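What follows is subunit A.
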Amino acid sequence: MALRKEQIVAHKPSRRDATLLGLVVFGALMAMEIMELVIGVRITPGALPLLVLLVVPGAGVIVWFFMHLPAVWGGEE
Partner candidate 1 sequence: MNRDTVNVFFLWLVLTALGEFVILGTDLFSYPIVGAEEGHVVDDAFFFLTALAVPVAAFVLSMLGYAFIRFRVSGPDEDGPPVKMHRSWAIFWLLWTTGLTLFVIVHPGITGILEIRHLGSGEPDLVVETEGSRWYWTINYPDGVTVKTFEEDAEMVLPVDSHVKFEVTSTDVLHAFWVPAFRMKVDAVPGLVTTISATTIGLGNYRDDPQYRLQCAELCGLLHNGMDVPVRVVSVAEFDAWLAEKAVTAA
Partner candidate 2 sequence: MTTEHAVEHGIHSPEMRVKINRIGLWLFILSDAFFFVALISSRFYLHGTYRPDDLNQALGLGVSIVLLLSSLTVYRAEVAASYGDRAATQRNILFTIGLGLLFAVGVGYEWYEAFSHFPPSTGFGTIFFTLTGVHATHVFSGLIVLGFLWWLNRRGKYSSEETYWPVEGAAKYWHFVDVAWVLIYPTLYLVS
């Protein structure tokens, strides 16, 4: 039951790594949005499955890296 102190900040990388991670995630998400737009404008009927394929991992990336989902069960990223 006793928790180790470092578990409060279980997801704590070095600041440099954190900055890098943030930029990479942001870049990936921005690329995703632009790809979505292209798909949405170009492929007029039938864009839905492609968009789902893009959006679900995109949302997953935010939940996983920015919201630290793995920290819920105490693991590291």
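Quick note on selection: all candidates are chains of the complex that A comes from, given by their letters.
Here is the rule we use: a contact is a pair of C-beta atoms (placed from the backbone, for glycine too) under 8 Å apart; a residue touches a chain by one contact, two chains touch by 3 or more; residues count from 1.
Remember, predicted model here, so these are calculated numbers, not experimental data.
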(request) Going by the contact definition at the top, pick out the neighbour of subunit A in this complex from 1 or 2. (result) 2
(request) Using the touch rule from the top, collect the residues of subunit A that touch candidate 2 in their complex. (result) 1-5, 7-9, 12, 15, 18-19, 22-23, 25-26, 29-30, 33-34, 36-37, 39-41, 44-45, 47-48, 51, 54-55, 58-59, 62-63, 66-68, 71-72
